[in-house]
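All protein chains but one are shown in place.
This part shows subunit A:
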Amino acid sequence: MPPKTKPAEAALPADDVSMNDEPVGDSPSLNDDPHNPARMAFGEQRIRILPGSSDTAASFEFKGEDHTLGNALRYIIMKNPKVEFCGYSIPHPSEDLMNIRIQTWEGTAVEALEKGLDDLSDLCDVVEEKFIEARDEYGTPMEA
């Protein structure tokens, strides 16, 4: 019996979910390692929108994040002129949760959060670039 081959197009349901592309570009080396704990976090849904939120005023709950991301993200979101208010808190020290509150003048809170994450990752690129520059200038090359 010849192997069954389905025509690729035929199986698609009408209400196909649009998916976002995998982020491309200079992804860090750790990204290649599927066993990396930071990489493993990709598989999990770690953001939840808290009840009582509207489009322009929302609270987001982050699982497994702390001040490291919270404060950096709060700063960069506050730098967005469309944002009226942004704050973060860790509601309880024994729960591994971090909340971010965003209120906007225009645009939605989700958009502001997304822009925040984008800006922060751009910032990381610049920091990395400048650090490597400074290190090369300083002249103690890192052992490979």
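The rule is short, and it goes like this: contacts are C-beta pairs under 8 Å (C-beta built on N, C-alpha and C of every residue); 3 or more make two chains touch, one makes a residue touch a chain; residues count from 1.
Everything below uses one rule, namely that contacts and distances are computed from a predicted model.
Visitor: Under which of the names "Small ribosomal subunit protein uS9m", "Complement component 1 Q subcomponent-binding protein, mitochondrial", "DNA-directed RNA polymerases I and III subunit RPAC1" or "3' exoribonuclease family, domain 1-domain-containing protein" is the non-displayed chain listed in UniProt?
Guide: "DNA-directed RNA polymerases I and III subunit RPAC1"
Visitor: List the subunit A residues touching the unshown chain?
Guide: 20, 23, 27-31, 33, 35-42, 44-49, 62, 65, 68-69, 72, 76, 78-81, 83, 110, 113-114, 117-128, 130-135, 137-138, 140, 142-143
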